[in-house]
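Apart from one protein chain that is not included, each protein chain of the complex appears where it belongs.
Coming up: chain A.
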Amino acid sequence: MFASKRLAKELQKLHDKLPPGITLVKADDLQEWIMDIRVVDNNPIYVGEVYRLKFTFSQSYPIEAPEVVFVRDETHPIPWHPHIYSNGIICLDLLDRQGWSPVHNVESVCVSLQSMLTSNTKKERPEGDDNFVRNNRLRPRDINFIFHDNQV
């Protein structure tokens, strides 16, 4: 109830106006949305690529954080970033339950990710990416990340 009301309002706003580089791809229901983002400036790592994000909302959104992952298909790769695993899982305090705040919304999350990519200079995966990708069966929200990097 709470979630659907708020999501309906956000959707209305997203239809209205979006920041540059962010597009709404699919929002058929109030549970799973697909957004596309691209990096606006000329960061050589990301230039010319569009990344696809999947938002999954729980019933208690926005009190609880949405689950946000990059998804890969033919045209949309997973961006290179030291905090983004190759299976699309993002290590960002904002998306963790400790760092989440109900004042965030889909648009602000997209903008945050955008800026995270923009400021990145290293084309690499996180430490132990292979291992994590192979072994992780947890959902992103249940992973306990350790946030160490305050650069992003």
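The definition used in the following text is that a residue touches a chain if its C-beta (ideal position, glycine included) is under 8 Å from a C-beta of that chain, and two chains touch if they have at least 3 such contacts; residues count from 1.
By our rule, contacts and distances are computed from a predicted model.
When the unshown chain is looked up in UniProt, the name that turns up among "Squalene monooxygenase", "G-patch domain containing protein", "TRAF-type zinc finger protein" or "Metaxin" is "TRAF-type zinc finger protein".
Of the candidate positions A:Lys9, A:Lys26, A:Lys123 or A:Arg139, contact with the unshown chain belongs to A:Lys9. Listed residues A:Asn43, A:Gln59 or A:Ser101: the one in touch with the omitted chain is A:Ser101. Touching the omitted chain from chain A are residues 2, 5-6, 9-10, 60, 62-64, 97, 101-103, 105.
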